[in-house]
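Complex shown without one protein chain; remaining protein chains in place.
Then we have chain A:
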């Protein structure tokens, strides 16, 4: 068997070679760029050390975008989790006809994100959009869904939830199907109410799946771009400008690639800290809570 294992590393070569060239090298280069004042338009670059980072961290626009990101991230992930979990439980309960529902409910997630965003934009468009046209029928004055700072945030959260709730639902539904049914039967025989079964049997058993799905959703919200780009472009003003949108503006509109790289690195650090905290927090809540 030892002879056999020998040379297996050769199988890694193409893939890891690729990853080194197209992933690690560019990432390293981005970190390197973050120490330069580099305007791509003129091609001039000067080493400035940590100045990009200091600039960014003392800037109101960065904190505004950070705050916006946090509101949108927590708003949409909370909504997705609650609705997704409820749907997963409903599907689990139905069993037989669940298949048709799961496919239909899944559609918004699998559609090209840009296309999904357009679908929503045509719902929310003022006056002729489906929502406004419906409200106007009943003589209700509609709000400016994408044009007022508060409603734009709400719309973006709902849009994110529309696209990503199916993912949460599917992961939790799969986890539910993997549950040990004898536990559920035991709870039923003991006469536990559905609520108690949910709280003391189902949720504890699902904790790994819950941590997993919340973590990947938070990671994705922090870097998700397509929906906001199409729906609001970060506006009105900077009302829905997330960190990702701001990085895009810096890097590809203003061509300040050094500063944009620094912002990318900051985002990475924020996401890493957030995930560590969440994993630890949820794990602790789970171990300490249910005794």
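Criterion: a contact is a pair of C-beta atoms (placed from the backbone, for glycine too) under 8 Å apart; a residue touches a chain by one contact, two chains touch by 3 or more; residues count from 1.
The criterion applied here is as follows: contacts and distances are computed from a predicted model.
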| item | value |
| --- | --- |
| Choices "SpoVA protein", "ABC transporter permease protein y4oR", "FAD-linked oxidase C-terminal domain-containing protein" or "Peptidoglycan-associated lipoprotein" - which one is the UniProt name of the chain not shown | "ABC transporter permease protein y4oR" |
| Residues of chain A (touch criterion as defined above) contacting the omitted chain | 1, 3-5, 7-12, 14-16, 18-19, 21-23, 26-27, 29-30, 33, 40, 87, 90-91, 93-94, 97, 101, 103-123, 125, 128, 130, 133-134, 136-137, 162-163, 167, 170-171, 173-174, 212, 216, 219-220, 222-226, 229-230, 244, 247-248, 251-252, 257, 260-261, 263-265, 267-268, 271-272, 275 |
